[in-house]
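The complex is shown incomplete by one protein chain, all other protein chains being positioned as in the whole.
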Amino acid sequence: MTHALNRAGRRGDRRSARSLLPAAPFAAGRPGGRRPLILALLIAAFAAALATVGPGVAHAEGEQVRGTLTTSASGPIEGVTITVETPDGDEIDSVETDEAGRFAVDLPGPGDYVVSLDADSLPEGVDVGSAGDTRTVTVETGRRLPVNFGLTDGTTGGSGRILAIQLFVDGLRFGLLIAMCAVGLSLIFGTTGLTNFAHGELVTLGAVVAFFINSHGVPLIAAGLIAVVVGGLVGALNELGLWRPLRRRGTGLVAALVVSIGLSLAARYLIQTFYGGRSNAYIDYQSQRARDYGILTLTDRDLYSIIISVIVLVAVAVMLQRTRIGKAMRAVADNRDLAASSGIDVNRVILVVWVMGGALAALGGVLLGLSDQVQWDMGFRLLLLMFAGVTLGGLGTAYGALVGSVIVGIFVQMSTLVIPDDVKYVGGLLLLIVILIIRPQGILGSRARIG
Amino acid sequence: MPADPKPTGATASGAGTSGAGAPGSGYHPGAQGSFQSGDAPRRLAQAALKDLPWEIGVAKPDPAVVVDGVTRTFGGLTAVSVDHLEIQRGGITGLIGPNGAGKTTLFNLLTGFDQPDTGTWSFDGKSLGKLSPHQVARLGVVRTFQLTKALSRLSVLQNMLLGAQDQRGEGFFRALVPGIWRGEEKANTEKAMDLLRRFKLDAKKDDFAGTLSGGQRKLLEMARALMSDPQVVMLDEPMAGVNPALTQSLLGHVKDLREQGMTVIFVEHDMDVVRDISDWVVVMAAGRIIAEGPPESISQNRAVVDAYLGAHHDAPLTVEEEDKVLAQAEREIAREENAEGEILSSEKDEPRRTER
Partner (left out) sequence: MSDLLDAFALGVRAMFTYQAIFFALLAIGLNVHFGYTGLLNFGQIAFAMLGGFGIAISVSKWGLPFWAGVLVGLLAAVVLALLLGLPTLRLRADYLAIVTIAAAEALRLLFRSVSATPITNSTLGISAFNGGFLRLSPWGTSGRYNILGTRWNGGELWVITVGWTLVILTSVLVFLLMRSPWGRVLRAVREDEDAARALGKNVYSYKMQSLVLGGLFGALGGMVYAVGTGSAQPDQYQNANTFLAYGALILGGAATVLGPIIGAMLLWFIIAFSDSALSALLSDDRTFFGLFQINEVFSQTDVAYARFIIIGLGIMFLMIFRPQGIIGDRREVMLDAR
């Protein structure tokens, strides 16, 4: 019995960016004149956006668990014994952490493993957290799984109130990221009525482009900026190459939604073909120690992530509120026909929305890659939380998306106070369903849009 | 839509229709009871309404529908505020008013498609408040829509069969046993074919409803509504978008409904049509009823003329309201113009509840 589907669904080993062979013959082989060509071009350009950044860096094959033992007071902890066993108790390997506190154990294959730490070898004052000195982890194919022991050294230790603040700030950072990605999603919905299921791939694209450029030694900030530009361009390409022609054809909203799902699927696996199934970190900003701010600790990259998000979101808000194009966007989102009849060039506004949405999503992806590593399906997983945020705030409203996303982000992170970490997204998705029961129009939405 | 206003300004919004209803039509103002259409046969409802005073909220001898204190606001704008309204049974009541007067909203409220902020209304003494649209329809109050809702990808005959009520075959488990519903289906099909012949659509019975012309869709929608043997038929602009050749036929069908004892309420812009077929006319502006009476009384009514001409001296509309009304009118027109084209923003996602 073949297990083809399951095999395909797993993450395979990684590969470098090259050609678009699987996509092009299919696109070009279709009859029907100009539009297939446009689509083929769209896909080609999409692929080219990836291909231009060149072949990736080499990585070790196989599965791994790894991690860093460090606390804010003691710094990296060297010489602690880490043992990895199968659930049946067969030892895989036992290693000591190096001078940077790091450890890494290669695994024979995917599956469940028990990672334990020798608490006696920890330095004075440092203790394992409330979760104890062992972790049971599930390693997927090709994944190098980070294991976090949550060591405490008394400075941030244990107290639920302070942990809550820590999670709140982390949730705020995450929520702002969701918001940045979701603003475009919401505006696209507002201006065109399209529920764009392929928006998550714009997020992934941003992270992947930044990763490839960064892996060639270009500083991450520059790489990120390029990724944002690429994101904007791909957004424009989406609109010009696909959605505008479809609107002109008179494609229905439901059909358009299904098309966006097809695009999402194709783009996601195209990215996986180029990028591979592994999660990778950027080269820059990886070995930062968390700074102690009294009630919480924060790495500089997380702090800057928050600052960048806030600045960008405020800029977007100001643009929507003050500039001509921003007002036009809101007008089109509010009532497209009315906007068109009062002389607004609706197609131009929609194009700007796509460029902006693509750029914001890419920036969100860059920042998400910074905190959570770069993965081929990171955008798709985030998409569901974006939907949760957008729905919570009210479909089609820019500010609603912002508020809703921040709430979702904080909710997801804070929910780990009471539920296990690996089901925290479930909480966010349940929140979405609860909101739909209580207040389907969202926090800032108007009742009229939902019927 | 021959009498539909162009979105060029406040006064223009009434120009087309007020011309049609302008004085000079030969009736004597204030001469109560002196009107006789002459060519029309004497009708029961008309006779019953003859001696009523031309007052807002006047009690009818035999009301089928009674509305009390119904208000509906949309974000601060009052779309409908009706203190008291009675609709005579077996008569044709025309509901007129400028764009944004709240006619369609009132229809939506009466048929359960929208819920009011306050108020009660009843049909044959049964309260209709809090009922959902399908429950209202099952009581015998059916409606049509301003933008026709022909079920495009169903055949004309299937459209008709959907109109029949209490079908046994519409239950999940009974649907699986054709023997239970086949006889009923046959009877319904015969009834549907009778109606289609009356509406001259029988040749099209196997065509998809989406292939019909605008006028034919209006006919189909009306015929479909009749499949349920309704007691009250509410027609939202039955003549809008219908080519003039079909108008007379449609009018004839509306009159037929009355002959069959149904109560008809219809929204219309064309004053000639209103004068031709209604027994009683209710005029709305800015959500309120500003006049009611027999059709002859309306063209002389000061408030009506003001409302249609947008006169400012007694300001039925504030400037702000007028802007909103105008915007709505513009939007409706834009929407109708776009209805065939840009579907990514088609009426399907157009918020129903903002229509007013």
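Letters A and B name the chains as they come in the text, with residue numbers starting at 1 for each one.
One rule holds in what follows: a contact is a pair of C-beta atoms (placed from the backbone, for glycine too) under 8 Å apart; a residue touches a chain by one contact, two chains touch by 3 or more.
All of these numbers come straight from a predicted model, not from anything done at the bench.
Colleague: Of the listed residues A:64, A:121, A:134 or A:251, which contacts the missing chain in the full complex?
Modeller: The one listed residue touching the chain not shown is A:251.
Colleague: Looking at A:178, A:209, A:267 or A:414, which makes contact with the chain not pictured?
Modeller: Per the contact definition at the top, the residue touching the missing chain is A:267.
Colleague: Please pick, from B:142, B:156, B:267 or B:283, the residue that touches the omitted chain in the full complex.
Modeller: Residue touching the chain left out of view: B:142.
Colleague: Extract the touching residues of chain B with respect to the undisplayed chain.
Modeller: 111-113, 132-134, 137-138, 142-145, 149-154, 158, 161-163, 165, 167-172, 174-176, 178, 181, 185, 208, 210-211, 224-225, 228, 343, 346, 348-349, 352
Colleague: At which residues does chain A meet the chain that is not included here?
Modeller: For chain A, the residues touching the absent chain are 1-10, 12-13, 15, 18-19, 21-23, 26-27, 30, 32, 35-36, 39, 43, 111-112, 136, 138, 140, 195, 246, 249-255, 257-259, 261-270, 272-273, 277, 381, 384, 387-388, 391, 395, 419-420, 422-423, 425-426, 429-430, 432-433, 436-437, 440, 449-451.
Going forward, only the chains that are shown with their structure count from here on.
Colleague: In whole angstrom, how far does the Cα centroid of chain A sit from the Cα centroid of chain B?
Modeller: Roughly 52 Å separates the two chain centres.
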